[in-house]
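Here the complex is missing a single protein chain, while all its other protein chains stay put.
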Amino acid sequence: MRGSDVIGLPVLGRGGRVLGKVLDVRLVQDGPLRGAYAALRVDALVVGRHTVAAHLGYDRARVNGPWLVNAVVNALTRGNGLLPWDEAEIADGVVRCERDALDPVPPI
Amino acid sequence: MRRGVALLLALLTASCVSPSRTDRDYELKAGNSAKAVASSVATALLGVEAARRHRAPGPYLSVLIASAEEDASSVQSQFDSVQPPSAHADAQRAELDDLLSQAVDGLALLRITVRRGELDQLDTKARPLRAVLVRLRTLSEEWQ
Amino acid sequence: MMAGRVLDLALHLLDRQIIDTDGNPVGNVDDVEIDESGYVEALLVGPQAVAGRLGGRLGEWLAFWTRVLQGGTEPTRIPVDLLTDLGSHITVARSRTELGAHRNEDRAREYLIGRIPGGRREGE
Partner (left out) sequence: MKRLLQVFLGVLTAIGGFVDIGDLVANALVGARFGMSLAWVVLVGVVGICLFAEMSGRVAAVTGRGTFDLVRERLGVRAGLLNLVASMLVTFLTLAAELGGVALAIELATSVNYLLFVPLVAFLVWFVIWRMPFEHMERAFGLLGLALVVFAVAFWKLGPDWGSMLHQASHPAVPDGEGHPTYWYYAIALFGAAMTPYEVFFFSSGAVEEGWTKKDLMIERINVYLGFPLGGLLSIAIAGCTWLVFMPAGVEVDHLDQVALPVALAAGKVGLAFVIVGFVAATFGAALETGLSTGYSIAQYLGWSWGKSVAPVRAARFHAVVLVAIVLGAMLILTTVDPIMVTEYSIVFSAVALPLTYFPILVVANDPGYMGEAVNSRLTNALGTAYLGLLTVVSLAAIPLMVATKAGQ
């Protein structure tokens, strides 16, 4: 599987309700040692609606200026949520899960 | 990519030439043509002024006057290709076309003089153009 | 095992510049390969990987021309074992020739730039 196979897929919750699309894949560096680093393990999917807004770094990294841009981007990314990887089922170009809502996205 | 740009430019400039349907349209077109040629003639006359005061060399003046002449004659041929909608417009066409021809001829004379290196004669040879310029301005204001 | 560093794929990995062991640019992280059990196996570099991400007509078009011009359908693969730094750019412990990510650059040199006099002088 490639990263791009997951990013962009629609995410459906319980009863086929649309929760958004996959904006990003959260990785945790806690696997066995591979070279200089511990292996990167897929931990969760970041789900939301606005792709470009999510990549600017305002929602998860520590970017917070200028004020107005921050406010607009935060409004666009407010609904973003996290879906743990082990609850996600990928088939036929959609991600399904048995959920009504997503977990909040902790900043990095 | 180049073709795309050319196409875009062509589309954007295509709106410049259009048939005129009414007398008023025609008059506006005539006025604008008079104004454009007046601008070319005035440019050339400023060049003549620079030559009279020995402030511009021949090669530069030759480029300046030649491009003014080229502009004027292209405006004239565009104006001539517009269909006059009425007898009144016919009269306007005759009047302006005559004037535009005088302007183009006058500019050509200046170009020939410059290219022969006779910069000292420019001022004399530009005399008829001054009268043409005054009339072009009058018409362009009248037909606004 | 202690809790490791958290990275977001698109935010911290994709599109970052990869630098080889000699300090030469290898390319960008155009995609990543993830294995069955959810571990990142390799970084993928090259137009073949970009085509997959672009998708649509543009992606097909890019894939087609890459196949015609370059002959391969597989991007350059950099196993994660080779990564030595994951920061604002990513460094790897091999040269770009060893990685096999040098062919296009070589081609531009061979057919065009290397043939122009002065192309081989030192940089300033």
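Letters A, B and C mark the chains in the order given here, with residues in each chain numbered from 1 onward.
Quick note on the criterion: contacts are C-beta pairs under 8 Å (C-beta built on N, C-alpha and C of every residue); 3 or more make two chains touch, one makes a residue touch a chain.
Keep in mind that this is a model prediction, so the values were computed, not measured.
Counted over the whole complex, the shown chains touched by the missing one are A, B, C. Listed by residue number, the positions of chain C touching the unshown chain are 10, 14-18, 24-28, 30, 45, 50, 53-54, 88-89, 104-106, 108-109, 112-114, 116, 118-124. Seen across the whole complex, the unshown chain contacts chain A at 51-52, 55-57, 61-69. Residue-level contact of chain B with the missing chain is found at 1-2, 5-6, 9, 12-13, 15-16, 35-36, 38-39, 42-43, 45-47, 49-50, 53-60, 62-64, 67, 71, 137, 144.
The rule is simple: only the chains that are shown with their structure count from here on.
Viewed as a contact network, the protein chains fit none of the simple shapes, being neither a path, a ring, a star nor fully connected. Relative to the C-alpha centre of chain C, the farthest chain centre belongs to B. Ranked by how close its C-alpha mean sits to the mean of all protein C-alpha atoms, the top chain is C. Distance between chain centres (mean CA atoms), chain B to chain C: 59 Å. We define each chain's centre as the mean of its Cα atoms; on that basis chain A and chain C are separated by 24 Å. Shared interface positions of chain A, i.e. residues touching 2 or more other chains, are not present.
Not a single residue in chain C touches at least two other chains. Residues 1-11, 13-14, 31-35, 38-40, 44, 49, 52-53, 55, 79-84, 86, 93 of chain C are the ones that touch chain A when the two sit in their complex. Those residues of chain A lying in contact with chain C across their complex are 1-4, 6-8, 23-31, 34-43, 46, 54-55, 57, 60-61, 85, 108.
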